[in-house]
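This is the structure I want to talk about, given as structure tokens.
One protein chain is absent from this view; the other protein chains keep their places.
Right, subunit A next:
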Amino acid sequence: MNSICRLTPRHAVQQWLTRLLLLCVCSLPLHASAQEAEPAPAQPTFDELVSQLATGNLRQRAATVEQLATHQDERLADILNALVAGDLLASKDKPPVIAIRSGDQLTNALDGSDLTGAAGLRRIPVNNSLRTQLRGMVAQLNLTHPNSDKRYDAVQRFIRDGVDGETAALLRERQPTEGSGRVSDAIDAALALFDLQTGDRDQRMAAIDTLSGSLEQEARNALRSVAENDEDAELRSAAAKAIESIQGRIEFYRFIENVFFGLSLGSILLLAAIGLAITFGVMGVINMAHGELIMIGAYTTWGIQVLFPDLIEWSLLIAIPAAFLITALVGIAIERGVIRFLYGRPLETLLATFGLSLVLQQAVRTLFSPLNRSVTSPEWISGTLSINPVLSITYTRLYILLFGLAVFFALLLVMKRTTLGLKVRAVSQNRAMARAVGVRSNWIDALTFGLGSGIAGVAGVALSQITNVGPNLGQAYIIDSFMVVVFGGVGNLWGTLVSAMSLGLINNFLEPWAGAMLAKVLVLIMLILFIQKKPKGLFPQKGRAAAD
């Protein structure tokens, strides 16, 4: 066959006509009549099909993939896996060079030669429907993959797409040799789903029994349809009972999920507020620029990632001390430059720091542009910890929760167990007496403000992982921070912890019921009413520590 014949388009009528025409042209020297050419449609080879992947539109690509699947070729799995992951590249040559990318390495998809460094390779685009089609095909190939995660995904894919006779046979074949418990449970569920539809009565009973232990959404839906529509009353009631037991467990896990979400929201509030608990709570400075200090911390994270593009995985760990130092220095500069002239004049402090917050925002806008900066999430912080099909916890939130608590206890330690903490408490309780015993109160003021600001910067590092890093970042958190500190009781660190967590939980349990908008309003109203009743918050300072 010459090369013109290979390029037959894959569309029904057009394809047929073109093929006929091409066959006529190509086979003229060999065959005298068109009838002879009829039963010999050009069957493209595997290599040709792979080259075709790079050309044509999405529909044609889907058809090519379909054809590829009929070939038994050991390269197929790699090529399809790369295509679905967006790692299959093609050049614009004719015929195109097809390459598989893994990390920085490029290998030729057909002959396996090294192409690393080759230029002009562009990703072969795939869309959702093609991706779904590919995942189904990859699942079949991955069922015997050495990696148990891949096998698990493959079985999950079967369950999602619906198990038919062919896949059920594949699964039954795999079942005895499967080593991983998780995968073999999934295979059991998949086979039970199949039996529930097609098996005899005993098999179906057994299937219901198996499925009653599964939290998979498909299992629930299959059981529900049996419970509602089946002719056999006994099966119906068994299915209904199974659903009930599943439902009970789902409710339980949902509650756990809600508590976790609440605590995670609380930990973000805690991080945002804890610096303020020092500057406002201990020093009594109404610092409206607190949010902007958080923003500076977040920008530091971005700066670290820009400066060290090779250390993305470590960037957050580097950013934590960097952000602390930078924002602490900014904080000290603010204290020395503005706030120290305004002690004892809360209204003026409020206005001055508010003005400062606008200055800082616009400065960032002018220096870095008003556009948000993209902060990359390191690999280890992305993804979910999937406990079961209905309960999964995102790593980002988990780490932020732990980080928030760590920062809190570290700060507590500094305040209660170090000389600096002792002096801070002394100055805030009785400035004159502290000075009399030799504490340089000016220095302590600056250092305390620096400490509070530094912690705000550290909070910014954490927040850069869940929200936008832009000039407006701080504004979103300033109100919440004040809310937390006031609710918890000014000057009490434990109060800040309890108040942040309870506000997070309350907000989270209200949200599904009232909607995000109304939940915020309700929380604010509750807070106002609470402050009316207890003006000093949850844990008011007592005795000598209380200022008035």
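In this section, a contact is a pair of C-beta atoms (placed from the backbone, for glycine too) under 8 Å apart; a residue touches a chain by one contact, two chains touch by 3 or more; residues count from 1.
As a convention for this text, contacts and distances are computed from a predicted model.
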Options "OB-fold protein", "Peptidase M48", "Urea transport system substrate-binding protein" or "NADH-quinone oxidoreductase subunit K": UniProt name of the undisplayed chain: "Urea transport system substrate-binding protein"
Selected from A:376, A:502 or A:541 as touching the chain missing from the view: A:376
Contact with the hidden chain (one of A:127, A:245, A:418 or A:442): A:127
Candidates A:265, A:286 or A:304 - the one touching the absent chain: A:265
Which residue of A:120, A:309 or A:512 touches the chain not shown here: A:512
Contacting the left-out chain in the complete assembly, out of A:354, A:368 or A:494: A:368
Positions on subunit A contacted by the hidden chain, ascending: 58, 86, 123, 125, 127-129, 131-132, 135, 217-218, 220-221, 257, 261, 264-265, 268, 362, 365-374, 376-377, 382-384, 386, 392, 394-397, 466-468, 470-472, 476, 508, 511-512, 515-517, 520
